[in-house]
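Before I ask anything, let me first share the structure, which is written out below as structure tokens.
Missing here is one protein chain; the remaining ones are kept as they sit in the complex.
Chain IDs A and B follow the sequence of writing; residue 1 opens each chain.
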Amino acid sequence: MSRQLIYKSLLVIIIGCLTFLGGLQLYKHRHFQTPMVAGPSVTQVKKLSDYVPDLKGTMADTNVFFLEGKEPGGKMLVIAGTHSNEPAALLSALIFLENSTVEKGTLIIIPQFNNSGGRNTRSGDGYPLYFQIKTRWGHKKFRMGNRVASPLDQWPDPDVYVHYPDRQLLSYLDIRNTNRTWPGRPNGSLMEKVTYAAMELIRKENVDLAIDVHGAETMFPVTNCIVAPENSLRIATMTSLTLKATEGFDNHVEPSPKGFRGLSHREIGDFSDALPFLLEAPIPFLDQPTGPKTVDLLLEGKDPFLLKLSKKGKLFVPYDEQGWPISKRVGQHCSAVLEIAKQFSRRNSEKALKISHVPRYADVVNNGVGFYYKDPSKADKKNVFYN
Amino acid sequence: MQKNKIKSMFSFLSLFIFLFMMTGGFNHSQELPKAQFPVLTTSAGQSPDVTTLNIVCEEAGILYDYCDVPDVDMISQGVGLGGQESQPGFHVEIHTNLEQYPEGTHYKTIMFAIGASLKGMGASGLTVDDEVNRLKNIIEYCKENDVFIIGIHVGGVSKRGAPGSDNERMISAVAPYADLLIVTNDSNKDGRFTEISNNNEIPLKEIDYALNLVPLLQEIFNQ
Partner (left out) sequence: MSIVMIVYYLISAYLLAMLIWNFYRENKSVDKMLQYILIMIPLILRIFRAK
């Protein structure tokens, strides 16, 4: 064997080993399953592929939990995990899933809407692969995902994403972003099928309220708010005013722009009878000018660069040395969802929703997020689902 | 001599107390004047706060007309705003009880939601200067025609700014000429509205939260 060949073989073996070791971490992350304990009101667990069969067997398929009250009433859909790098959404949805008692109406929860995105990461930005939430029984581990679906599941990307049906030109990346592919289509890209499946769910189940839960940068104006189109504005405004007066936190209302296509708060209302809302809570982790993207930054939101920028008036939210902890974000989401349901029920008594045993803002801030999670190892196995 | 001094002091004190009570004291916030229908809501600065105002009116059961960028001609057309219809950059809603106040009835009250938004002004094709001039003309019309002006600022600190900023120019265009000012505590953190109220003898009502507008407007409109 020539020296060159030995040398090259060694190079291939070394690079191969390094690739394997690095890849193994990513493989484990992709296949890591988070257990979710179905609460007392969960009556059935479906899949998105029940609405679009093409999703079956793909990484895009995901669990859809139905919590049906004894009394018929309105139907509310809570979508979390559209952007899996905004963990407050999933954490809030899990609180609803594991604790809600639905007395009237139906609550439908999709905790990990972009399941592929939840198994993606952003290694170039130094994203942590996991984070843990302290609970009463130990720690609960979650994957830290990415904003868009994994290219392993949907590939290749076009040069420019031509949005269906209006043909608005969007960034190529947004074809993997489930907050740009609404209303979707049954024969489109994988993420278009995901949003189409959700639209089919909304139409077939006659959903009245659809709430998409998110997080946004502190340096972005559309943060700490409820985004609502025209038909939802009244409920959104009363929710915002009531939350400020009764629970003491700001959650201003942003009107949904008609000219920006593909977003849930626009398309759900345009293609169904449901009233859409999109909730944003501030997540300093996503801001560009921060220090290293650590788990601490993700969960506590404390950053010295953002603090300096805040003092110069560059942030769109009040920000101090306390940061913006996950309990505050999750608490806001819990209260906003409950209040939207309440304001809707006030105006539509025959379609009221009555949900109890879900904590509001002050409770989550005082007790912490993990206080409300059940220990899956102690739960009945038939009530434990994995995502 | 002693008796005369005591008498003079007593008279002076009585006169002072009398005058104090007549003027309502130095605190203009105690007075809550009443407003009449029909009422028009509009924006001073095109911020979304006017949507908050409209929704609060609905919650309070107050039937109103709304136009985001009316001019004097439109306002002078009264209820129904002369048949104007919404189009891109221009919004009209007619909710006034037409049986009670038929189309063409002159507005008795105009409520301004004060807060600047370049996005909102841009959508209506207005510059900041255009908006300020529009407001000036409307204020003049209101003064000439005895229309009751309510200036409302509930946008908080985010709808304030440095002197001369867009938000402050909107406040300057409306607040000193209002017949009643309603602001949240956050909006009045620097006391600017208190100063305007004191300098122009305008009743000022401070509320903790925007939601408190509901019972307040009910009281003002006798709902």
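The rule is simple: a contact is a pair of C-beta atoms (placed from the backbone, for glycine too) under 8 Å apart; a residue touches a chain by one contact, two chains touch by 3 or more.
Given the structure is predicted, the values throughout are model-derived calculations rather than measurements.
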item	value
Interface partners of the hidden chain - shown chains only, full complex considered	A
Residue of A:Thr19, A:Thr43 or A:Ser377 in touch with the missing chain, whole complex considered	A:Thr19
Candidate in contact with the missing chain, chosen from A:Arg30, A:His163, A:Lys193 or A:Lys302	A:Arg30
Residue in contact with the excluded chain [from A:Gly57, A:Gly124, A:Pro156 or A:Gly313]	A:Pro156
In subunit A, positions touching the absent partner	4, 8, 11-12, 15, 19, 23, 27, 30, 59, 152-153, 155-156
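Keep this in mind: only the chains that are shown with their structure count from here on.
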item	value
Inter-centroid spacing, subunit B versus subunit A (mean Cα positions, whole Å)	41
In the complex, subunit B residues that touch subunit A	48, 51-52, 55-56, 58-59, 156, 158, 208-212
Residues of subunit A touching subunit B in the complex	233-234, 237-238, 241-242, 244-245, 250, 252-255
